[in-house]
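I'd like to ask you about the structure that follows.
Note that this complex is displayed minus one protein chain, with the remaining chains in position.
Right, chain A next:
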């Protein structure tokens, strides 16, 4: 109880100047996070530079909850690369490996077929109805780096939103009540 009492007291004793300082520092935290994210977007050329693996279709290479760093360069797509792609009519992007590539002589367009390392068959069943190949515009980026387990934070937060609200609330309270 003592801790809550102290917290209430410290909220009561806030001065206008202090409130403003807190607001500014909170704003700085939020904007710097945004700056880092946008800078990563510019550097990697991918609209989402970091993705979390959500399914086990690439096991044992990538497990659920691992983080992948994406890069989208002008380099042509080649077999063996792990790409992240969007399929029309599906919201969640998929991370799979390229197994077939056909690149046009005249236009340089590519037809790409993908497959999950842990899946038995290729991805034609996952594509939109009647779609045989992925084109360049479906592909968001290719995986270049890998960090295990870190993605569990976001998986837990999306599946159990209550934890997210508790966390945000606790952090907010901490920012408001901290004195320096």
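Some points to look at:
Convention: contacts are C-beta pairs under 8 Å (C-beta built on N, C-alpha and C of every residue); 3 or more make two chains touch, one makes a residue touch a chain; residues count from 1.
Everything below uses one rule, namely that contacts and distances are computed from a predicted model.
As stated in its UniProt record, the chain not included in the shown complex is "Signal peptidase complex subunit 3", which appears among "serine C-palmitoyltransferase", "Signal peptidase complex subunit 3", "DNA-directed RNA polymerase III subunit RPC3" or "Replication protein A 14 kDa subunit B-like". Among A:26, A:54, A:87 or A:101, only A:101 touches the chain that is left out of the view.
From the options A:33, A:79, A:128 or A:163, the residue with contact to the unseen chain in the full assembly is A:79. Hidden from this view is one chain, which touches chain A at 60-62, 76, 78-82, 97, 99-105, 108, 111, 117, 122, 143-148, 174.
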